[in-house]
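Below you will find the structure I want to go over with you.
With one protein chain withheld, the remaining protein chains of the complex are depicted in position.
Chain nomenclature is as follows: A and B, assigned in order of appearance, with residue numbering initiated at 1 for each chain independently.
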Amino acid sequence: MNIPEYTPALVVAIPLLGAFLTPLVGRVNDKLRNIFVILILAINAMLVALLSYDVLVNGIQTYIFGAKDLSYPIVRILFEVDAMSVFMAIIGSIVLLVAVIYSWAFMKENTGLDKYYTLILLLTAGMLGMMLTGDMFNFFVFLEITSISSCALIAFRTDSAESIEAAFKYIVVSAIGALFVLFAIALLYGQYDALNIAALSNAIQYTFLDKIALVLLIAALGMKSGIAPMHMWLPDSYGKAPATISLVLVSATLASLYGALRVIFTLYGNVLSTISNSGIPLNVSIGWLIIALAVVSIIIGVIMALIQSDFKRLIAYGAVAEIGYMFLAIGTGIAALGTQYGETALTGGIFHIMNDAMDVGLLFLVAGAIYYSTKESSLNKMGGFARNMKYTTILFIIGFLAVSGIPPMNGFASKLLIYESTFMLNPILAIIAILGSILLLAIFVKVFYSAFMGPEIPRFKNVKEVPKSMLFAMGIIACIIIFFGLFPELVITNIVEPAKNALMGYSGYVSQIVGGGI
Amino acid sequence: MIFNIPYIAVVALILIGLYAIIFKRNLIKIVIGVTLIESGVNLFLITLGYRTGSVAPIYTSKPQGANIMALPVPQALTLTSIVIGVAVLALMLSLVIFIYRHYGTLDVKKVRRLKE
Partner (left out) sequence: MFTIETGSGFWNPIIWVAAMVIAFLVTYILRSFGNKSYKKNTEQTKVFLSGNPEYQKEKMHVKADNLYWGFTESLKGFYSLLKKVHTGNTGDYILWFVIILAIFFIVEVI
């Protein structure tokens, strides 16, 4: 059996199989189940690495379900993996592996862990399927799988009332977003009789119904990824989930952002430069709308974060601001399509996706470590932890320097690209972006002072350091942050530039399927 | 004109569902609103497959004198969507049961400990 040929399907099928086997393994022994889950996710990570090497060297890979080759008209579901999909899949698999290693010690006192690990493996399958698929209805199905699994995981601690409320708000917002995505897919299907992204992109003309479908898709996928003013479910659900689930949820919302990118650049790639009937090209109007929403979300994110007193809720508002940065870069890339600084903006935005997942993830894990040691999650009651928890303090310093874009961490490399390219479009955008970074630094200095600095409070005199497996998991992310910060050009030329070229060169994606490529 | 009635029904269902979610204060009514929107989208998917004068697309039991069949692909998509809708509905209702046990009320304006 030729393994590289089957990897796109194995990457989704192995976690699905593992999810169904986990309750059976859990009946035998608890430690065996933990090792089984880590083994499945490690195999999955190796398959993703193999797939990414294959794609970066050989071009776009496809896998057709149920047939050997493709005969026209296209009726089969297929996975089409190009460099952008592989970029997101690398982020997803690293994040999930770190989350499961961290949960070994973090979730040890909870009961019902069979269901926890089963849901995490289902979430893996859904998320990776969303990133690799080449078919619009398949994208909708995996979107719903991801949102149902993550809602159940947010409500995992059923004894706390706020977790259930956060999970209810999450599932209502998720269901509405996914149903409007399905409505837009039905509109496109009714016109062109195709569900495949490449076939739709080939056949699309910019009629009135296509405009409605584009608006619905961008608004619904934007709500799922959390730009303002539709961001209010994000602090609720990130703040009240267990810390490992907050880490995995960051990656799941970034998968919805990937969906929005796929729709704008590949599905509507052919018509992005048509002139609408008010004289403005399509890419300029979409680009400036996205930039407006992104600026609002940066400002709301940092200003609301300043008055929070709950640790994870504050980091979640910081995550809203970071999503604003990504959308700012993507909007500039759309509005300035074809210019040099537009391409730099898109590179910065794509690089910032990976950096944000790592940085905000590390901050959530540190918040989880403090909750594990002291059962305290309100910043007003903490103080003086740096005496007893030295390693956690160092990891928190690395995390917050990276989030606010201080050299030499990886946050600075991607934010530098965003500042310089948005300056070329309009200087005010760069000023707002830099002010946002400074306010983010102010927010996390507040957290650092009130949680780690200060005199030794007698209530926390016997706080111990967290177990070594949690430190190991946080250390993996910290090493990635420092490595990406010291060698940014290595990452940009090898992983980010192919992703940007794959996104802007939609004709390669289309001709793989339609132009008789198979 | 008579062939446009399903599309008008779809728009009416979606608008009534959105009205129920935004303006009603009972949690069960919000869940019913989500189900209404889902029914509207499923109706839209099925209506797309109809051709004038067609019969049900079962290959082996074609009645005499029938020339065209309706498209079978939207019917498969609708089945998948109905199943997903059932799963989401079950999850939402079980969360409502937990919320009632914790808060004692089903009023959306009182189930609001997570604000600002």
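The rule is simple: a contact is a pair of C-beta atoms (placed from the backbone, for glycine too) under 8 Å apart; a residue touches a chain by one contact, two chains touch by 3 or more.
This one's a predicted model, so the numbers in the text were calculated from it and none came from an experiment.
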| item | value |
| --- | --- |
| Which of A:56, A:416 or A:434 contacts the chain that the document leaves out | A:416 |
| Selected residue (touches chain absent from view) among A:107, A:230, A:403 or A:474 | A:230 |
| Residues from chain A at the interface with the omitted partner, ascending | 168-169, 172-173, 176-177, 208, 211-212, 214-216, 218-220, 222-223, 229-230, 232-233, 236, 276, 285-286, 289, 293, 300, 303-304, 306-307, 309, 340-341, 344, 379-380, 382-384, 407-408, 412-413, 416-417, 420-421, 424, 442, 446-447, 449-451, 454-459, 485-490, 492 |
| Interface with the undisplayed chain - residues on chain B | 18, 21-24, 27, 30, 108-109, 112-116 |
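Note that in this section only the chains that are shown with their structure count from here on.
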| item | value |
| --- | --- |
| Complex contact set, residues of chain A against chain B | 75, 137, 141, 144, 148, 151-152, 155, 158, 161-162, 164-168, 171-172, 175-176, 179, 182-183, 186, 189-190, 235-236, 239-240, 304, 307 |
| Chain A-touching residues of chain B, taken from the complex the two chains share | 14, 21, 27, 30, 34, 37-38, 41, 44-45, 48, 73-74, 77, 80-81, 84, 87-88, 91-92, 95-96, 98-99, 102-103, 111-114, 116 |
